[in-house]
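Only one protein chain is missing from this complex, and each of the others stays in its spot.
Entry: subunit A
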């Protein structure tokens, strides 16, 4: 979707403002937001792709004004209500009204080290050989789906070169919407800045994306 999250190349968003000796957390609630978000992810009720789509579906003004932990928190409310674990009335009230859906698992303290160390690999075998090889010139798709995609707007309908065949991975455009993992080959595609930004582009710059096979066509 052409949402507020797709930020590459936008102007006017201000200075980077790196903070010297930045602490890991700026407030106690940020720790809780991290822990609650990861704990609920461990239910196994939604995928990382669905959670990314919930974040980018926040109203643009909200998204751009929010810190990342706030974005996580608001998206988590969407996911928990969508999947029947809590109701909006419960969140509004701040207390349980009824038990709700039971998750496949609840993350307990003694499971944390193992769960974090395993992570969530999303490489999957595919039956077909890669359509593209290193050095191939490819054009990215021009499309504007209202649904989830990982092809950023700035890199659509651009010609680049395949630099690496990276393996096969769950296809987020489908997986975010419960349409299955449908894994595809993923390629690192590199573009000259001039191809992306045109007039005035930094001639010393190249930019790469990691693109699923169906985002690409031969030139």
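Here is the rule we go by: contacts are C-beta pairs under 8 Å (C-beta built on N, C-alpha and C of every residue); 3 or more make two chains touch, one makes a residue touch a chain; residues count from 1.
Simple rule for what comes next: contacts and distances are computed from a predicted model.
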Chain left out of the displayed complex - its UniProt protein name, from "nitrile hydratase", "Branched-chain amino acid ABC transporter permease", "ECF subfamily RNA polymerase sigma-24 subunit" or "STAS domain-containing protein": "nitrile hydratase"
Selected from A:34, A:126 or A:159 as touching the chain missing from the view: A:34
Contact set of subunit A toward the excluded chain (per top definition): 5-11, 13-19, 22, 24-27, 29, 31-36, 38-40, 43, 52, 55-56, 64-70, 73-74, 76-77, 80, 85-86, 90-96, 99-100, 103, 106-109, 111-113, 115-123, 150-152, 154-155, 166-167, 169-170, 186, 188, 190, 193, 196-197, 202, 204-212
